[in-house]
Structure formats: structure tokens, C-alpha cells
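All protein chains of the complex are present and in place, except for one that has been dropped.
Moving on, here comes chain A:
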């Protein structure tokens, strides 16, 4: 938990994101049929999802920790990570939909990966609704932690496994070549991989800020 209060990784997040913004717009990209310059959206669309996975993973880790420890702080961090994950989910969906409009001709084209992502969204909305349904704090923390742990593998199956079994417009699915093999070169990797790290750290930063606000509220409400 000490890690939350250190500042070096927050500077690092800002530095990496600034680098990916500059390099993403200025460096050269491969010229591809249909995609053309929109391929630069890879630097924003994919990192949103990676950031979402990162905060959801942190959320599950702290849910597991909560079940072991019963420490209220772990629950607060888990729920704030889930909140931020849902936010990055929406960003990933929007960046994807705008790109889909240019590349595939429609905002929503019944693509398996899009549909799976929408279902995963319902899963996490259900988690947030479940939290609202229970009044008692410890009971809420425990039951929602259990649902969170239960939902996480289903989310992984939905987004990572199922779309790969059918035809999808997304690269790397349903026999389509993965992005890396065909349309990406090393210039893009120089930007994309740092962007994964940068946005993940950024998402974690937002989550910790929200967590700290929650913690202040929690400490104020508690009776010493």
C-alpha cells in the first residue's frame, strides 16, 4: 500500500503519455489500404483496454486480499479500481467505435469482440449495482468481493477467448492475422508498448486518487 503514496511512477506515467502523444502523431506509420492514418488510433484504442485490464486485475487482487484480511481499505481500493476500469472501458469503446466508423463503415457492426465487450460491461455494471443493493458495509464488501472474483475470469473468457473462436473484424481473431504480424512495424511498437505502460500507470493513478478521497470520507464517518 506504500506504493500508492510514492510519486515517481506518476511522473513516469505523465512522461510516457506525453512521449506517446508526440511520437504517436509525428513518427511515421506504415501506409495500409483502408486504414491509412487512422492506424494511429492503435496508440489510443488498445492502451485503453490494457489500462482497463490493469485496474480490473488490481481490483481482483484487492478483493482477494479483502477476503483474507477483512481490511476495509482493501475493499475501497477494489471498488475504486472497478470504477476506473469501467471508465476506461467506456473510453476504449468510444475510441473503437469512432475508428470502426472510418474503417468498417459503421459504429457498431455486430462484431463478436464488440458484443463481448458490451457483455463484459454489463458484468461490471452488475457488480456496481450489487454494491448498491446491500446496506451493511462489511456484508457489502464481502459479497461484492466474491462477485468480483467470480466475474473476472468470465470477463477474460468473454474478451480474450470467445471472439477468437469466431469470425471477427478485429485483428488476431477468427483466423485473421494478429496485428503484430502483418500491419505493424517496429516504429509502431516503439510507441505502442510504452503507451500500454503509460496508460496503465495513469489509470492506476486515477484509481488511487479516488481511493484516497474515499479513505478520507471513510475515516471521517468512522467513530474513534
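Going forward, contacts are C-beta pairs under 8 Å (C-beta built on N, C-alpha and C of every residue); 3 or more make two chains touch, one makes a residue touch a chain; residues count from 1.
One rule holds in what follows: contacts and distances are computed from a predicted model.
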Exercise for the section: Leaving aside the chains on screen, match the unshown one to its UniProt name from "Putative peptide zinc metalloprotease protein YydH", "Phosphoribosylformylglycinamidine synthase subunit PurS", "Trehalose import ATP-binding protein SugC" or "ABC transporter permease". Expected result: "ABC transporter permease"
Completion exercise
Touching the hidden chain, out of A:19, A:104, A:147 or A:218, is A:147
Handout entry: Full-complex contact with the absent chain, from A:1, A:22, A:161 or A:213
Key = A:161
Completion exercise
Hidden partner sits against chain A at residues 67, 116, 119-120, 122-123, 125-126, 129-130, 133-134, 139, 142-143, 145-147, 149-151, 153-154, 157-158, 161-162, 165-166
